[in-house]
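I have a structure here, written as structure tokens, and I will follow up with some questions on it.
Of the protein chains in this complex, all but one are displayed in their positions.
And then chain A:
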């Protein structure tokens, strides 16, 4: 069972994917200088009603093994320690100890 933080991140990713176009439409209206202020204001209020699992800022790369939020290697979705353990075990294809 993955970390609860990983699960929340997955939920956020799904939410962002589903609502991206709607959010961007409202943002377009709210930031448009040529429109009347009342329309822009309404659009901004609508934008505030969206939950946190629809905001792209909620998305954060996490380690799939440990749930760590820092020191993530994006290609493998692993934290640095997990990456090292798996690399030494030979579980990452093509990854070897470098020597030159």
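Here are a few things to note about the model shown:
As a working rule, a contact is a pair of C-beta atoms (placed from the backbone, for glycine too) under 8 Å apart; a residue touches a chain by one contact, two chains touch by 3 or more; residues count from 1.
Convention: contacts and distances are computed from a predicted model.
Per the UniProt record, the absent chain's protein name among "Ribosomal protein S10 domain-containing protein", "Sorting nexin-2", "Transcription initiation factor TFIID subunit 5" or "Trafficking protein particle complex subunit 2-like protein" is "Ribosomal protein S10 domain-containing protein".
Of the listed positions A:35, A:59 or A:77, the one in contact with the omitted chain in the full complex is A:35. Residues of chain A in touch with the missing chain: 20-22, 24-26, 28-29, 32, 35-36, 38-39, 42-43, 46, 71, 73, 80-81, 83-84, 87, 92-99.
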